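Note that one protein chain is taken out, while the other chains of the complex remain in position.
Letters A and B mark the chains in the order given here, with residues in each chain numbered from 1 onward.
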Amino acid sequence: MIAYLLRKLATLLPTLLGVTLVAFGLIRLVPGDPVEVMMGERSLDAASHAAAMHRLGLDQPLHLQYGAYLVQLAHADLGLSLVTREPVIDELRVLFPATVELTLFAMVFAVLLGVPAGMAAALKRGSGVDHGLMGSALIGYSMPIFWWGLLLIMVFSVDLGLTPVSGRIAVEYEVVQRSGSMLIDAWLGGEPGALASALRHLLLPTIVLGTVPLAVVARMTRSAMLEVLREDYVRTARAKGLSPLRVMLVHALRNALMPVITVVGLQTGSLLGGAVLTETIFAWPGIGKWIVEAIARRDYPVVQAGILIAAAIFIVVNLCVDLLYGLVNPRVRDAR
Amino acid sequence: MSLLDLRGLQVRFGDGPRALLAVDGLDLQVDAGEVLGIVGESGSGKSVAMLALLGLVDPPGRVSAEVMRFDGRDLLALKPAARRRIVGQDIAMVFQDALASLNPAYTIGYQLQEPLRAHLGLRGAALERRTLELLDQVEIADPRQRLKAYPHQLSGGMNQRVMIAMALACDPRLLIADEPTTALDVTIQSQIIKLLLRLQRDRGMALILIAHDLAVVAEMAQRVAVMYAGQLVETAAVPRIFDHPAHPYTAALLAAIPEHSRGNARLSALAGVVPGRLDRPAGCLLAPRCALAQPRCVAERPALVDAGGGTAARCFFPQTFPLTAIVPEAGGG
Partner (left out) sequence: MTALACADAEPPSPARELWQSLAASRGALAGFGVLALVICCGLFAPWIAPHDPVLQFRADLLRPPIWSAGGDARYLLGTDELGRDILSRLIHGARISLFIASMSVAMAMLPGIALGLLAALHRNALGALIMRAMDVMLALPGILLAICVIAILGPGLLNTMLAIAIGTLPSYTRLARAAALAELGKDYVTASRVAGAGTLRLMVMTVLPNCMPPLIVNATLGFSSAILEVAGLGFLGLGVQAPTPEWGTMLASARDSLHVAPWVMLMPGLTILVSVLAINLLGDGLRDALDPRLKKVG
């Protein structure tokens, strides 16, 4: 298992390096004066401009600049935001957990509802239940999620007043941020009603962000289950006189999980994209909203950092998926 | 009273006149401790019949029988939970492709223990002891190590032994082996056959052996049932069926054994193909291919008749021909 893990890490490193190259290149590809782009200062006189170029290392050959960039990254120095003049890494530390909390909940939501839905559809193949579930799934991933969010806000927040419109917790609660998760901190803080408020704020964004993964997971579970249920080993399990529940959960599901895990991994990657839209609608203070605002405001160091983080997350998630594979399917571990 | 009493078994896929009759009125009796061989080509319905017995035929297939009794109990009348107590415990089945029939995600120890836990309620030390015992009985060396192995780490022969061990776990009264050696190398084949024979003798188990290889059946079975296109066409005791086949199809199968064509220019074979769903003859199913077919054979369906000496055959003219008449090239030329 360890050997497998190390092998996987080895293939990831080039990709990670490639991403740093993209982030490095991004700023230098923006048309216009690089000093202006990187520092946000314009109309400098020639002397200050030359000094700035030197300070930013822009007068060095490209490969040296890239090397310097990598060193910077190694020191967790992501530069300064052009808008706030604060270190990007500090802003990242505050906003990143919010996105993680939302993404995690959305993925759990998608899997907890999607896998049973797919299994039910597979068992009752061809029936009304099957068509209904799969039809809903189809609609689920054909929908623009920002519209879905607006719709839910309109019905549940505006018309029914059941859920809040924005933020992570109602304004009146003072919560000390310790763990990064508003939910945990609200619970630890002990203020009455804070936990409930945090939960209510989390509800709609989770549903909105989790809808597409839910649909995809449900469809994939169904098709994987149908394939597996035809296999010889399922027949053997039934011939052993095991209960249908056991046959389905122990024998079928375990093997159907492989493609489902793949899909969950891929969806987590696309969740980062969905987070951008969801956070914008619900004013959820995460890195998605941060990146979008940064682009509108031409805050390039932030955009650069955002790309790096997004790609790093995706790569790590894929590594976890590969690890899970190895756990679930022993054959993969031995394969060269 | 027979251990297994099967009469008029029918497995039908689809409805109406276009339905496929995978099994068309099969009658079988197996006594305790008896070895029965079922022989037939692919598509003859032999595997489907056994699956129907175990309740493993799923919609759109439909199973019906006049009688389906095991140990005096009517299998069709049982509730699913009750039937599951018999299946896997008193009746067990071993399949053809052992690697595909074992779950790749679990160790063979785990899969072996499942019926022991579910049916016998064994746990802990007793469970482990019994598991090792079973592996011993199927002649697997170093059983303790093997328990932790996964199916893909073992050879085909080993996997088949594991499957047999799994089937024997709860001391079944009837073991059904569906072409257990077809997917194996020739040397391993004979080992597995010897193993099955020994186990059957030692335990006094009834054994139904499905094969398309007559040689295997000759070695093991006391009685043989021959199936064609879903129907039972002959059933007889072993030495007799090979020396005096009563049904033309049985004769053709025998003639097709390469040894019987020694000296011939070609292997003998029956011309034509097995009828499928849409071209089932109105009369005897073999009539289009049978060299001895009479007008009556084309018009009417024969029923099983007693052809003497414990043989039953589904033919209007059983045992009234020499071998050479069926396969002109057999025995010379």
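Everything below uses one rule, namely that a contact is a pair of C-beta atoms (placed from the backbone, for glycine too) under 8 Å apart; a residue touches a chain by one contact, two chains touch by 3 or more.
Because the structure is predicted, anything quoted here is derived from the model rather than measured.
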{"item": "Displayed partners of the chain not shown (whole complex)", "value": "A"}
{"item": "Absent-chain contact - pick from A:108, A:151, A:196 or A:249", "value": "A:151"}
{"item": "Listed residues A:111, A:291 or A:305, member touching the removed chain", "value": "A:291"}
{"item": "Contacting the left-out chain in the complete assembly, out of A:89, A:226, A:258 or A:324", "value": "A:226"}
{"item": "Interface residues of chain A (partner: the chain not displayed)", "value": "14-15, 18-19, 21-22, 26, 29-31, 125-126, 138-139, 141-144, 146-148, 150-151, 153-154, 158, 223, 226-227, 230, 269-274, 276-277, 280, 291-292, 295-296, 300, 303, 306-307, 310-311, 314-315"}
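Heads up, the rule we're going with is that only the chains that are shown with their structure count from here on.
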{"item": "Whole-Å separation of chain centres (CA-atom averages), chain A against chain B", "value": "54"}
{"item": "In the complex, chain A residues that touch chain B", "value": "231-233, 235-243, 246, 251, 254-255, 328-331, 334"}
{"item": "Partner chain A, residues of chain B touching it in the complex", "value": "54, 56, 84-89, 92-93, 95, 97, 100-106, 114-115, 118-119, 150, 152-153, 163, 166"}
